[in-house]
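Yeah, one chain of the complex is gone here, protein chain that is, but the others are all in their spots.
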Amino acid sequence: MRKIAYIDNFSEWEQSFNFSITFTVRFSETDAFGHLNNTVPFTYFEDARVAMLTAIDYEIDANSQLLPVVADIQCDFIKQVFFKETITLYTKINTIGNTSFEIHYMAKNEQREICFVGRGAIVQINKKTGRPHQLDAALIKRLNTLK
Amino acid sequence: MRKIAYIDNFSEWEQSFNFSITFTVRFSETDAFGHLNNTVPFTYFEDARVAMLTAIDYEIDANSQLLPVVADIQCDFIKQVFFKETITLYTKINTIGNTSFEIHYMAKNEQREICFVGRGAIVQINKKTGRPHQLDAALIKRLNTLK
Amino acid sequence: MRKIAYIDNFSEWEQSFNFSITFTVRFSETDAFGHLNNTVPFTYFEDARVAMLTAIDYEIDANSQLLPVVADIQCDFIKQVFFKETITLYTKINTIGNTSFEIHYMAKNEQREICFVGRGAIVQINKKTGRPHQLDAALIKRLNTLK
Partner (left out) sequence: MRKIAYIDNFSEWEQSFNFSITFTVRFSETDAFGHLNNTVPFTYFEDARVAMLTAIDYEIDANSQLLPVVADIQCDFIKQVFFKETITLYTKINTIGNTSFEIHYMAKNEQREICFVGRGAIVQINKKTGRPHQLDAALIKRLNTLK
């Protein structure tokens, strides 16, 4: 596999995930090239991220004063994905900062081949000010269980 | 064209629209059949509806107490639409009730062929109660300009 | 519940479904009103339809000469659906014609409340001619098992 900047040791990295959910590719998620459109993995990333954070009671709630918001996100496409394939998307927290944390993503098909990988930072913002807001110690503790 | 239940006199109906906006089909809106996926016209319907209602200052605003919400919506597909085609989507208000009104939709390609048509009711609901809320006289007057 | 034109006897209709799949609402499927955007049920309809037709080996395959294509589709919204809700979407074949068949849809939330219902015709078209193509007897037999 080609070198990807955010993956140091690939085989170690591949073994480092504990959380995953699965997706079966919808017909509406394909495009005229006959494969999964390149915009859809970001939808999967969001859904997997929400599931992972929900598992540690970090709810995505629009009524909350503190919102976890995507600061940046990226995806590297390794192998094409087609209609009806079932994709297992692995996620983990890579690093945790003061107001943000970084998530890594790895998608495998049913043959256990890596189809796409990604990473991105989530920043906790205060809804009123729109500014980053410190992650509290209890949350950091829970986030650490996802590393 | 096949008989469509909500269109009485087709040629009269076709002439009855005054408002339109255009869409150019995005690649991500196609599917593996190579054409516009059947779920996308509803996205176009929403966008055209918003533009039409904005033109009479009926804003779609999540912070408002009264929200115009889709009660039902339908689409009849007449002719396939492909990537990069430019579609003109015509909209008009067909009927106005106490708490709701009905919108008609007609989409034409660059050859002026009808590609899909549709209709649907919008009901004004009170965000707090979730119940239908009467359209006031001033709004009905403005909605009438779109018939 | 309000009268819906394609449902004669509601309680009979509600009991008439044998096939279902579930969806958990993705964050990207919500809109600024905080609920499931009205365009998304059509994505669920397609996914459920594909699953149901796959169950009788009627594959959605872009390389096939005969493609099942949406002729028309509609949705009635009964109850709002929110982020993270799990929706069970029931589907059945209502009627079968020469070149087309009609599917009914019913979505329930975890409280077993009906959230939205729908219907739509699928027409089998010949990819080369773009014209409707007769359903063969073997396929009609399999479609009949979904009524």
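Residue numbering begins at 1 within each chain, and the chains themselves are lettered A, B and C in the order written.
The definition used in the following text is that contacts are C-beta pairs under 8 Å (C-beta built on N, C-alpha and C of every residue); 3 or more make two chains touch, one makes a residue touch a chain.
None of the values given here were measured: they were computed from a predicted structure.
Colleague: Taking the entire complex into account, which one of A:14, A:76 or A:102 touches the absent chain?
Modeller: Counting the whole complex, the residue in contact with the absent chain is A:76.
Colleague: For the chain that's not shown, point to the residue among B:4, B:50 or B:140 touching it.
Modeller: B:50
Colleague: Out of A:7, A:51, A:67 or A:140, point to the residue that touches the absent chain in the complete complex.
Modeller: Residue touching the absent chain, from the options given: A:67.
Colleague: Just the residue numbers, please: which parts of chain C touch the chain that's not shown?
Modeller: Looking at chain C, the ones touching the missing chain are residues 27-28, 30-32, 34-35, 37, 39, 83.
Colleague: So which bits of chain A touch the chain we can't see?
Modeller: 32-34, 37-39, 42-43, 46, 62, 67, 69-77, 80, 130
Colleague: For chain B, which residues lie in contact with the unshown chain of the complex?
Modeller: 26-28, 34, 43, 46-47, 50, 54, 60, 62, 83-84
Criterion: only the chains that are shown with their structure count from here on.
Colleague: If you average all the Cα positions, which chain's own average lands nearest?
Modeller: Chain nearest the overall C-alpha centroid, as shown: C.
Colleague: Most remote chain relative to chain B, going by C-alpha centroids?
Modeller: Between chain B and every other chain, the largest centroid distance is to A.
Colleague: Determine whether chain B and chain C, two copies of the same sequence, contact each other through the same residue numbers or different ones, counting it as same when over half of the numbers at the interface appear on both sides.
Modeller: Homomeric contact, same residues on both sides for the most part.
Colleague: Which chains share more C-beta contacts than any other pair?
Modeller: Per chain pair, the contact count peaks at B-C.
Colleague: Taking the mean of the C-alpha atoms as each chain's centre, how many Å separate chain A from chain B?
Modeller: So the centre of chain A lies 35 Å away from the centre of chain B.
Colleague: For chain B, write out the residues touching at least two other chains, lowest number first.
Modeller: 32, 34, 37, 39
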